[in-house]
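For this depiction, one protein chain was excluded, whereas all remaining protein chains were kept in their positions.
Going by the order they are written in, the chains are A and B; count residues from 1 in each one.
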Amino acid sequence: MTKENAMTLLPGRGIRALILSFLMVTACSTGGSTGSAPPLAGCNSGTTLATFWTSHTPPDSDSLKNIVTAFNKQSNSTCVKLVQVPGSETDIAKLTTAVRGGTGPDVYMLDRFTVAERAAAGVLEDLTPYGAASLGSSYLDFAWQEAQFKGKPYALPFDTDTRALYYNKDLLKAAGVDTSALDARDKPVTIDAVRTMANKVNKKDASGNYTTVGFIPWFEQGWHYTWGFAYGGTFFDKAACKVTPDDPKIVQAYKDMFWDWAGSLGVAQAQTFISSYAPPNLPTQQNAFLTGKLGFMISGDWVLGNIQTYVPNLKYGVTYIPVPHAGDAAATWAGGWSMVIPKGPKNGKGGYEFMKYIAGEPGQRVYTKETQHTPTFKSLTSDSTLFPGDAATRHTTEPAAALATAASATNDKLKQYCPLA
Amino acid sequence: MPTPRAPLFNRLIPQSLYVRVGLVLACVFFLLPFYWMANSALKSTAELSTFPPTLLPQSLRFENFVNAVNYIPFGTFLLNSVILTAGISIGAAISNPLIAYGFSRIKWPGRDFVFGIVMATIFLPFPVLIVALFDIFAKLHWIDTFLPMIVPAFFGSPFFIFLMRQFYLALPGEISEAARIDGANEFQVFLFIILPLAKPAVAAVVIFAAVQAWGEFLAPLLYLSDETKYPLSIGLQFYRQSHDVAYNLLMAASTLIVLPIVALFIAFQRFFIQGVTAGSVKG
Partner (left out) sequence: MIAAPRLRLSHDDWRNLRTALPFVLPWVIGFFAFTLYPIIYSLYLSFNQYSGFGDAVPVGIANYKHMVSDPLFWKALYNTGYYTALAVPIGLVVAIVLALLMNQNLREVAIYRAAFYLPSILPLFALTFIFIVLLNPRFGAVNYFLGFLHVPTINWLGDARWTKVSVVILAQLGAGGPALIFLASLRAVPVELYESARLEGAGPIRRFWHITLPLITPVILYDLIYGTILGLQIFTPAYILVGGTSGGAAYTAGPENSLLFYVFYLYKNAFQYSDMGYASAMAWVLFVISIVLAVLIMRWSRYWVHYEAD
């Protein structure tokens, strides 16, 4: 046992300087941060502040900014402050923690699929007292239905989106692929046809790693819904109040598009390609499709805006999501976002005024124009189909087993909310 | 670990040679990440995705540092990190010397039993508490403030209490006795006699508290929602998720985050090393 207690050297000045500088910084910062909030630039005098949170990122969030600016210019009662917060479709941890701490926003932009789930958890304000029930007829019916929970409106629908098959014409032509079947646009091509074309694009380097890949069906928006619907499957049995991801058609879709496709590409090589050229949080402009590393990609309409912004010279085409058999009807699905008032708003009235604006005609018009998203406001559009869905967890075990697990695990939790009115 | 062939080598080559080889190899492992960080921080975005990767930047892009600071609200995040670090360090500097004194320089019944509880909490995983702590702080309206991070520091932390206690125990009891005979009360003995002697230990506590606070991730993630209050840890991760931060800017920002700790280490190396090894005195 050592009795050597070596702490004998003391650079006293160093420590004192360190503590002093800490104290000074604290003093400065408390001095700086306690001032009362000045009225935001661009707002009219006499307006009350309402905060609006979104987890959206550029270029979409830039358009939201423009809408907020336009709103502030015309409103004499409300001044909206846009705040970008971390989060995603399923991750609203920042919102829930803030609301519980009493520091939530007045308006939040929420994935529309999750409105009922969040309303059931008690995160959202019922919009009936604000008079939202009367707005239903202005919106596409499917979007409006998604904004309801137990017969009451909890959200105003914002945009919607659709998935399609994108293809890089230059890359396909360079690989000797005739893209005329894709360019025709009159009917969906078969998955087999896409497979044949895609295989010609696959290229490996000396070490066996892909440098370009034709098609990775699970990349980007190649969700369980995408292929499940393409194969004609259904995910939810409303009468029984059960999720049905183990529908045989969905199992077949998983087998063809994920299990077998991954097998033929080489699971490890395909994932290495994604990890190299499209790891999580990679800047949008470095997306493997945009950088010309990928022949085909399933993605949403926002890609149109991304291409316009980042690679305006890319020669690309868009067509239906391919189908299992020639003659099958094309399928896709629509998601989209909505505006909600979280529990305990400080300026709910002002927040609602802004919601009506951004989710209404003026806001949706700007958003559609700037981001190429599809509007849900009837007077602005007249397309899209109803595809209700329910979240299930993605697994990479054998498809049938994985989907059975997903069904039982989800149904176990779902029970407490059934019946879904 | 010496390989089974070590004795043979030992006879043929001077021992210091293969020790040096081992040391240099270990250094490569420990320093490679930082070389790669600096290398990537100075590359152009295009050069970052060339294959094979370049071991030195083709041209040094020092502007990446400027761009990182301007593009990411680095100044705001930095100020928040400094406030948090300062608050936590001050709390640690005040509470731990005081608490440890009560556990070492005064003999009271049950002291060692209670100190046993203090030590046991070292082994309590913090995440066990987060659900309930969040609810408590939410009810106190402390969410979206620095209070949930800073206030607990004023109530002591078991490792620092242990570190201070080790130091106090090594000081002879006669020092206090002499002061008590002169009529000083226990607090005066602590403040005017013992604390001045314990400066090196307090310094070690402050430095460790600061280093810990600088790297804190989970607590700010839970308690802060307004991005203008984020420290560098969650601020940078948030910015990466929401604003397309290219890798060279991310590495430039990481360099700027790492540098203050490196500077602190160079300035106070002895305190770090002695602070760590204080734990081994007990054996």
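Basically, a contact is a pair of C-beta atoms (placed from the backbone, for glycine too) under 8 Å apart; a residue touches a chain by one contact, two chains touch by 3 or more.
Here the structure is a predicted model, which is why all the values come from computation and not from measurement.
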Open item on the list: In the whole complex, not just what's shown, which of B:Val69, B:Leu98, B:Leu147 or B:Leu171 touches the removed chain?
Closed with: B:Leu98
Task: Candidate in contact with the missing chain, chosen from B:Cys27, B:Val66 or B:Ala178 - done: B:Cys27
Task: Given B:Met37, B:Val69 or B:Ala267, the one touching the chain that is not displayed - done: B:Met37
Task: For chain A, residues in touch with the removed chain - done: 1-2, 4, 57, 86-93, 96-97, 99-100, 118, 121-123, 207-209, 218-220, 268, 271-272, 274-277, 279-281, 343, 393-396, 405, 408-409, 412-413, 416
Task: Touch residues of chain B, complete complex, unshown partner - done: 1-2, 4, 6-7, 10, 15-16, 19-20, 22-23, 26-27, 29-37, 39-40, 48-53, 95, 98-99, 101-103, 106-118, 121-136, 152, 154-156, 161, 186-187, 190, 211, 214-215, 217-218, 221-222, 233, 236-237, 240-242, 247, 250-251, 254, 257-258, 261-262, 265, 269, 272-273, 276-277, 279-280, 283
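Note that only the chains that are shown with their structure count from here on.
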Task: Intercentroid distance (Cα basis), chain B paired with chain A, Å - done: 36
TODO: Write out the stretch or stretches of chain A touching chain B in their complex.
DONE: 1-3, 5-12, 14-15, 18-19, 22-23, 25-26, 29, 55, 57-58, 61, 83-86, 94-95, 97-98, 100-104, 205, 277, 281, 283-286
Open item on the list: List the residues on chain B that touch chain A in their complex, please.
Closed with: 49, 51, 79, 82-83, 85-87, 89-90, 93, 134-135, 137-138, 141-144, 167, 170, 199-201, 203-204, 206, 222-223, 225-227, 234, 237-238, 240-246, 267-268, 270-271, 274-275, 277-278, 280-281, 283
